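The complex appears here without one of its protein chains, the remainder shown in place.
What follows is subunit A.
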Amino acid sequence: MLSRLVLRAAPAALRALPPPVAVGVLHTTRPLHTTQQSLAPVPPLPEKGGEVRHGLIPEEFFQFLYPKTGVTGPYMLGTGLLLYLLSKEIYVVNHETAAAACILTVIVYGVKKFGPDVAAFADKLNEEKVATALAVKNEAIQTLQTAIEDEKKEQWRVEGHSYLFDAKRNNVAMLLEANYRERLMMVYSEVKKRLDYQVAMQSLKRQKEQDHMIQWVEKNVVQSITPQQQKESIAKCILDLKALSKSAHAAV
C-alpha cells in the first residue's frame, strides 16, 4: 500500500527532474495495478440455487409476469400454449406420448418418494468433504501458530545468549589461567632440576676432592712411615696390649 503511494507521488517528482533522467526512470514508475486485487478470501457458496417451480420453470418467469397478470398469469399462458400446440398439432400425440407419460409418472413418483433421502445422503457426503477441508485448514493454522510460538521462544532464548557467552568466556579464561599456571610450574620445576644438578655437581666435586685429598694424605703418610717407625709402633702396641690385658685380668 505504501508502495502505491510512492508510485502515485513518483510522476509528480519525476516532472521536477530534467527530461533525460525522467525518461530513463519513467518505465519503472508507471502504476502497474490500479484495481483492487483480492483473490482471497473466496466468497462462500450460496446456500440454495435459483428457485425452480415444478422442477422445470425458473421462478423469475413467474415474477416477471406477476405485475401484469397476477398469480395465475403464467398458468394461463401455459394452458393456452399447450392447447395451441395440441390443436394445431405442433405437438403430435402418438406412441411416444404414451411412453413419455409412463416415464414421467415413474420419475415423478420416484422423486417424490426418494428425493429427501437422496438429498440427505448427498448433503452428508458434502459435509464430510467440507469437514476434511476445514480440518486441513485448521491444522495448518495450528501448525503455523505453534511455529509462531516457537519463534517467539527462540527470540526469548536469544536474549539469554549473553549469559551463555559470559559463562563460556569464563570457562575459556579459566582454562587459559590453568594452562598458564601449569606451564609456570613446569618452568619452576625445570629450573629447580637444573639448579639441583649444579648443586649436586658441586658437592660431588667437593667430595671427590676431599676423598682424593684424604687418600693422598694417607698415601703420603703411609709412605712416610719408615720401617724403623713401623717396628717401634708395633712394639709400642704390644706393650699397650699387655698392659691392657693385665688390667683386664685384674678387673675379672
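Assume contacts are C-beta pairs under 8 Å (C-beta built on N, C-alpha and C of every residue); 3 or more make two chains touch, one makes a residue touch a chain; residues count from 1.
Simple rule for what comes next: contacts and distances are computed from a predicted model.
**Student:** What is the missing chain called in its UniProt entry, if the choices are "50S ribosomal protein L20", "Tctex1 domain-containing protein 4-like", "Phospholipid-transporting ATPase" or "ATP synthase F(0) complex subunit f, mitochondrial"?
**Tutor:** "ATP synthase F(0) complex subunit f, mitochondrial"
**Student:** Just to verify: which one of A:V52, A:L83 or A:A99 makes contact with the chain not shown?
**Tutor:** From the options A:V52, A:L83 or A:A99, the contact with the absent chain belongs to A:V52.
**Student:** May I ask which residue of A:V92, A:V158, A:V222 or A:V252 touches the chain that does not appear here?
**Tutor:** A:V92
**Student:** Go through subunit A and note every residue touching the omitted chain.
**Tutor:** Residue positions of subunit A that touch the missing chain: 45-52, 55-56, 58, 87-94, 96, 111, 115, 119, 123, 126.
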